[in-house]
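A protein chain is absent from this complex, but the other protein chains hold their places.
Right, subunit A next:
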């Protein structure tokens, strides 16, 4: 059995995406001197796992010879991801605007 297969490169890419995203969020929040509240964390984590599931379904459905399932997975999982992301963004932005107005 090969210890490292060609899939390894995909895992590294996903790792980079996840790590890059996490660092980016941390950096933005730090710059804005903001802390996320509990429901924002929950929504963000849900966003993350739904995104992972959507990506996996999208690629795997093509492997399964199911192109329609692949594209529809983007719609059915992408919309909730977008909605959750918008809620988190607006919530943070609202708080940031208040802090900014006070300062």
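Throughout what follows, a residue touches a chain if its C-beta (ideal position, glycine included) is under 8 Å from a C-beta of that chain, and two chains touch if they have at least 3 such contacts; residues count from 1.
Everything that follows uses one rule, which is that contacts and distances are computed from a predicted model.
Undergrad: Out of "Molybdopterin synthase catalytic subunit", "4Fe-4S ferredoxin-type domain-containing protein", "Pyruvateferredoxin oxidoreductase, alpha subunit" or "siroheme decarboxylase", flag the one the UniProt entry gives for the chain missing from this complex.
TA: Hidden chain, UniProt protein name: "4Fe-4S ferredoxin-type domain-containing protein".
Undergrad: Using the touch rule from the top, list residues of subunit A that touch the missing partner.
TA: 10, 13, 16-17, 20-21, 23-24, 27, 31, 53, 55-70, 72-73
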